[in-house]
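Every protein chain of the complex appears in place save one, which is left out.
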Amino acid sequence: MSGTTDPGVADPAAPAAPPRSNGELVFEEPWESRAFGVAVALHDARVVDFETFRAHLIDEIAAWEAEHRPSAAGYRYYERWLAALERTLLEAGLVDAPRVEAARTALEHEWSHDHDHDH
Amino acid sequence: MGGMHGFGGVLTPGSDRVAEHPWELRVFALSTLVGIHGIGAGSGRAIREEMAPADYLAAGYYDRWLWSTERRLLRRGTIVDDDVDNWVARLRAGERVPGREDPEAARRVVGATLEASPLRPAESARFAPSDRVRVRRMRPAGHTRCPRYVRGVTGIVETLRGMDVFPDIGPYGGPDEAVYAVAFDSDDVFGPSTEGRWTIVLDLFESYLEPA
Partner (left out) sequence: MTRDHRHGPDDELALRAAALEAVLVEKGLLSTDQIDAIVERYERDLGPQNGARVVARAWVDPAYRDRLRADATAAIGELGFGGFEGATMVALENTPDVHNVVVCTLCSCYPWPVLGLPPTWYKSPAYRARVVAEPRSVLREFGIELPAEARIRVWDSTSEVRYLVVPQRPAGTEGMGEEALAGLVTRDSMIGTGLARSPGA
């Protein structure tokens, strides 16, 4: 729980500085930054009220905690975030599940195709 | 809308686009601008719930926005009862919607929408600093912003933070409510601890509280 267990945190006692210049990672995975960016962009664009998203985030976190012991490993904050984002968009009718599924399938094909080409 | 199942989100479920017609997006923009310029009264969200239930359910998403925007302008006195009908008649008779360009204003407004708005000052509040309050024992059916660990616990109001939209009622939230910083003694929340005693302060909506 202490800062030293954070991946990418050089020194929690270091002077406060912009994360990148610290060598600190704000996001552990690139997809986390996309999920974050989409949610904030939706708010900026007034497409989704951030408080609506936050309500879903709170509920997703609570749902995970209800199903896991407090000491359970495997809690991924941005996985909760992504689930909340999906739920927010689906409930608002801004995306529909078949279309998202189709996009996912297309990307999976595209990515594995690229992967194969690297070898 | 709690308990009315099968209607999905307010936007038609599975709808492919944000809006079917350009007028719908203009209604959204109008509603936002009414809020930014303070020429309406009452939270757009709460007023939407005032529509007669049958009308509310039958109206499309942007119909409700349009209805609530008109209501807010009427409440404030920015427009009076016949203003809209009169204009509709004039437009039907062939008049054109007057235009007005103001690029500077447009720039300012776009900046405003990207900013978050702080809690509004409290006009009236049920509780005052130093009041003893108890957090209601609640079993909320849906989302709530009241953490479980203080339910049923008595604390002291320290500060009136301001007014904010009550978040528990989805999907548009409820009316504005006072938010209070309430201080709890750890003994009362968790029972005696080997660590001694400390204070836990939460920002709680008025609906969560009752006099103690």
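We just call them A and B in the order they show up, numbering each chain from 1.
By definition in this document, contacts are C-beta pairs under 8 Å (C-beta built on N, C-alpha and C of every residue); 3 or more make two chains touch, one makes a residue touch a chain.
All figures in this text were calculated on a predicted structure; none of them were measured in a lab.
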Quiz item: Hey, which chain B residues sit against the chain that's not shown?
Solution: 16-18, 114-119, 145-147, 149, 161-162, 164, 179, 181, 183, 189-190, 193, 195-196, 198-205
Practice problem: Write the list of chain A residues that the hidden chain touches. | Solution: 1-3, 5-7, 9, 12-20, 22, 26-38, 40-45, 47, 50, 54, 57-58, 61-62, 65, 68, 70-71, 75-79, 82, 85-86, 89, 94-95, 99-101, 103-104, 107-108, 111, 114-115, 118
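Everything below uses one rule, namely that only the chains that are shown with their structure count from here on.
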Quiz item: Which residues of chain B touch chain A in the complex?
Solution: 8-16, 18, 28, 32, 113-114, 143, 145, 165, 167, 170-171, 173
Quiz item: Touching chain B in the complex: which residues of chain A?
Solution: 44, 46-47, 51-52, 55, 58-59, 90-94, 96, 99
